[in-house]
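Removed: one protein chain of the complex. Kept in place: all other protein chains.
Letters A, B, C and D mark the chains in the order given here, with residues in each chain numbered from 1 onward.
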Amino acid sequence: MGSIYALAALGFNIIYNATGIINFAQGEFVMLGAMLMAYFAAVLKLPLLLAFIVVVLLVACVGLILERGCIHPLKNPSILVLVMITIAASILLKGVTMFIAGKEVHGMEYFSGENTVVDMGGAKVPTQTFWILGVLGVVVCGLVIFFNLTLAGKAMRACAFDRTAASLMGIPTKRMVMFSFFLSAAIGGMAGAVIVPISMADYQSGAMFGIKGFGAAVFGGLGNNFGAVSAGLILGILEALTAGYLSSHYKDALPLAVLLLVLFVKPSGLFGSEAAGRLKKF
Amino acid sequence: MADPILELKDVCRFFGGVRAVDGVSFCVSKGQIKSIIGPNGAGKTTLFNVIAGNMKPTKGNIRLQNRNVTMLPDYKMASLGVTRTFQTIKIFSNMTVLENVMIARHPRSRAGFFSAAFRFPWMRREETSLIRESRKYLEFFDLLGKADHPAHTLPFKEQRLLEFARALANEPVILLADEPAAGLNTRETKDIAALIKRIRDTGVTVLLVEHDMSLVMDISDEILVLDFGKKIAEGTPEHIRKNDEVIAVYLGRRAEGA
Amino acid sequence: MMKFFKKQNLFCVVLVLCFSLTVFSFAQEKKEEKKEPIKIGAIFSITGGASWLGEPERNTMVMYVEKINKAGGVLGRPIELIVEDTEGNETKTVNATKKLITKDNVIAIVGPSRSGSTMAIIDIPGEYKVPLISCAAAESIAVPVRKYVFKTPQKDSDAALRILEHLKKKGVKKIAIMSEASGFGDQGRLQLKKYAPEYGIAVVADDTYGPKDTDMTPQLTKIKATEAQAVVNWSIVPAQSIIPKNMKQLGMTIPLYQSHGFGNPKYAEACGEAGEGIIFPAGRLLACDTLPDDHPQKKVLMNYKKEYEERFKDSVSTFGGHAYDALFIIVEAIKKAGVVDKDKIRDEIEKTKGFIGTGGIFNYSPEDHTGLQKDAFEMLTIKNGKFVVLQD
Amino acid sequence: MLRIQNIRSFYGNLLVLKNLSLHINEGEIVTLIGANGSGKSTLLKSIMGLLPPRQGLIVFQDKDITHLRTEKIVRLGIALVPEGRHIFAPLSVQDNLLLGSYSRYSFRNKSEVMADFDRIFDLFPHLVKKRKQLAGTLSGGEQQMLAIGRALMSRPRILLLDEPSMGLAPIIVEDIFAKITKLRSEEKTTILLVEQNAEMALDISDRGYVLETGKIVFQGPREDLLENAEIKRAYLGK
Partner (left out) sequence: MMKRNIYIPYAVFLMIVLLAPMFVKNPYYLGVLVQVGIFSLVTMGLSLLMGYAGQISLGHAAFFGMGAYASAILTGTCHWSPWLAMGAGMLITACVAWFVGTPSLKLKGHYLAMATLGFGLIVNIFFLAEVDLTGGPSGYTFARIPHITFIKWTIKSETSSYYFVWGILLVILLLTLHIIHSRVGRALRSIHADEEAARAMGVNTAQYKVGIFILSGIYASLAGSLYAHYIRFVAPDPFGLMESVLLVTMVIVGGMGSIWGAIAGAALLIILPEALRFFQDYNILIYGAILLFIMLFLPGGIFGGSQMLWLLIRKIPGRRQEAKDG
């Protein structure tokens, strides 16, 4: 579960880094990824890999449309307006999905066959977990390489830091913003696609991914990808521990409370540095 | 030196390993205009922040009118009479010009949530006198005509003036002015110089951070030079102008002739 | 300047749009008043967290009202059905109810789908003297009896009793309870805990999970460590399909009992092969084809199933059946009353005896507004992905 | 080389540039002086396509660039060193320079770009030692040099400098101006200099414009400006 939060958090980070926007529709990307995956793999019976690629591309396109349709037309929006727009967009996405896919829950088999488990020191771990961890690993490595070693990645970071200056370098900033939405939607879609065999999905499941992912992103220090991944994993583990050993009622509350305390002590998040965490005012 | 208003003793402020301000001591006497100069990153603004209470000094002692104020937060410093203007203008853009000045009277009025909600007669009287006093300050700066304009519609120079009006309305003992001439042309800078002198003449001590050497040399009674967080020179403008170290790290050759 | 104008125009468009929408919806209602149909209201969770309840309920109502009207209506007048959505939100439910009663002047209301929503409006029917038949299961709806409130689903406590009976028969002494953190799960949990001692069964674990949870392994791991001989899960949300999967992953072989909230073929589907052998009580609808032919409900059930599945291309669920029962109880009552009068209809509903519905055979009385006994439940199990009546 | 004809630019609904015209010839250093709020920065933004004028024409080497996107304009050979430097603080010095070459970077001319690094480091030897350092940790003067170096990486035909002396110590300002002169003499770069520090700027330039409230009120060769009594009083403090 933590990996999914981590992936969702990464999606938040990419858009935040590029535009300073917190995209509250991020959770819907995960939901869309899950729904589409269930559809392609379970209903249309496409081969897994093909389905996966199609799903990720489709979700990424939705991200693109969102940027074109909702974010791009705004000339000089305030942060708060952007937040509300992404919330409105997420309501809309939810509605559209409800119409197209219905209200039922969709699920599918594990990638490597139903009920395959690996015995790890007494604990049974479903194989899908490894798929999820694998995807997370690949995404993280990919992002590290992209942002630190390629010119486009560096250009995106430059864009994030100072958009005007970036455009003065001849960097097409608008295309960078679009691309950030594309990328983060793709990551969201991937998260959805790998999680659906475990958790199933319906049109409403986006909100939860969104909140947890946002939480992980913030607690990891907004914009800090390493932090996002760690915080996502920590969040997942804390949840499992609370549910297992304390009270399942407070399974969602306790990790939140712990992380709130962390935030009070260290306001820039677990791994955010004071200087890097540009605090945006609402 | 008669009557030290502000006294710093061995003040340090470190950020991690960076020694932004490193053992600075000086004092400002009543009615003086004292300037702090130094290259970019010498710690001038940090020093200001430490004095104004925005940051706590890592080490050292600050005394205001013989009272230890080292650890007081900024809003308390303001109510004790340490007021500042900012390098980038920080007026309250969501308010009118008059309201901007009225904010400065905040420590000198007392209406709270409760009394404000119920509008007790004393509170209404307080409000009326607040408006009256604030208009007085606007008049001093020739801004009275624009009292009801939204503050962000003022031209740049008038925003700067408003910032001064606001600072003065706070009835400061000492005014900390952070680069008041930034963004102004030569003529406007001269106006500001005259204005600072006028402020000094009302009995307010002024501590100045400024890059514009003509302004600094023109109005300062004393100058303090910082480099890498350390004080390298202190004295009258003439003295500073001739100081070899200052010339080497800051002024350069040209300034000698200026 | 151009942009300024453009913005302004769009603003005007929005204003006009909002306004016309409102006016339009008002106008729409005015027109309808002239036809003098019998108005029946329905409040279901069509969207929101419980939409899988509201959807079949609404579909059922729409379908049968059409049918009735085609056949000439009731008392020679057509029925007009007004459906409102609760969005799973209590405030909205209250609004919807008041709208139906005071603005649309319905003579009876079917719904809401959920117990919580029903509890939120439980006094309103009495206040305005409009009969209401809830499609929610919670016992507290009909206990104590409220004059204008009835319900069609079987009682939670009966489901609990059936499960406990079955457990006792199997010689189970220790059970673990799992329940969803919602009104439904909570009620069931309480019922199980209350009656278990009477059957000599001890509850050794009692755990909950959120309606949107996706992984129950932590809770199940905890249960696995106990001596529980069976897991009883009480839930109504899709999440319950995850439990059998998780159990299998953990290598748990003890039987899993589900509540009647499991009564949706989709859930069985979602469980996949892990769902085989799950035992749960439910109305007979789900397994009606495996009922003996002489069962009094068989015909009603088969018909409903056929019609619903034909029309909506979707498998039937018990929840739609609750709405079916409610609708026909009201229709019958109107016929018997002979006049469209809310109070008379209420009286006739209360006098319903031997009505064969999808949920069972209904007998209301002034003391009992539930109408069903525990024999309305049949113990079902999953065999080859299909619901069948448990034969033992 | 660059010709601006009767442009009108707006901030929101506020008219900032009122029918402004000016031109810059190849190889010149032209200084633009004016008070805060007179529209200097707006003019630069209009040239760069960050705030396209609603009316008027901007022509660069006989090509109309009035409504081109910023990226395109940079590609054509105009670079702006913005006011307040705007370096990419979280990236290294080298990465900053690399991004400067974004508009012409490709696999083919990689070596060319690498050669440009050396050129920049030759011009600003201060930066060599700090090439791996994060740009945010540089001192103000070094940041300004980096900003100029970064702009040069795109090999501009014309370089626009917005207040390069702002907030810098006099000694550093001198250094920067020396570099600017060197740029012209060695690299033959055309330069439009916008400065608060009018005297120093005029000293190194060929011609000057004086901007007041969105209009050019005076223009001429350096000597004319330096002699003009009005300008002396208002901008030179004499």
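Here, contacts are C-beta pairs under 8 Å (C-beta built on N, C-alpha and C of every residue); 3 or more make two chains touch, one makes a residue touch a chain.
All values reported here derive from a predicted model rather than from experimental measurement.
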Residue among A:Met84, A:Ala152 or A:Ile237 touching the omitted chain: A:Met84
Residue among C:Thr91, C:Asn303 or C:Ser365 that touches the chain left out of view: C:Thr91
Options A:Pro47, A:Gly95 or A:Gly142, residue touching the unrepresented chain: A:Gly95
Residue, one of C:Thr60, C:Ser115 or C:Thr221, that touches the chain absent here: C:Ser115
Chain not shown: contacting residue from B:Met95, B:Val173 or B:Ile232: B:Met95
Touch residues of chain B, complete complex, unshown partner: 52, 54, 73-76, 78-79, 83-84, 86, 90-95, 99, 102-104, 106-107, 109-113, 116-119, 123, 126-127, 130, 152-153, 166, 170
Where the missing chain touches chain A, by residue: 22, 70, 73-74, 76-81, 84-85, 87-89, 91-92, 94-96, 98-99, 207, 211, 214-215, 218-219, 222, 247, 249-250, 252-253, 256-257, 259-260, 263-264, 267-269, 279-282
On chain C, residues whose C-beta touches the chain left out of the figure: 1, 4, 7-8, 10-11, 14, 17-18, 21-22, 24-25, 28, 46-47, 83-85, 87-92, 94-96, 98-99, 101-103, 115-116, 119-123, 138, 140, 181-187
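Here, only the chains that are shown with their structure count from here on.
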Smallest count of steps, each to a touching chain, taking chain A to chain C: 1
Per-chain Cα centre nearest the global Cα centre, belonging to chain: A
Approximate Å spacing (C-alpha centroids) for the pair chain B, chain D: 32
Between chain A and chain D, centroid-to-centroid distance (C-alpha), Å: 41
CA centroid of chain A to CA centroid of chain B, Å: 47
Residues of chain A engaged with two or more neighbouring chains: none
Pairs of chains in contact (touch as defined earlier), listed by label: A-C, A-D, B-D
Contact footprint of chain D on chain A as seen in their complex: 151, 154-155, 157-158, 161-162, 164-173, 275-276
Footprint of chain A on chain C - complex, ascending: 3, 47-49, 51-52, 55, 181, 207-210, 212-215, 217-219, 221-222, 238, 241-242, 245, 248-251, 266, 270, 272-274
Contacting residues of chain A [partner chain C, same complex]: 1, 75, 98, 103-105, 107, 109, 114-115, 117, 123-124, 126, 195, 198-200, 202, 204-205, 208, 240-241, 243-245, 248-249, 251-252
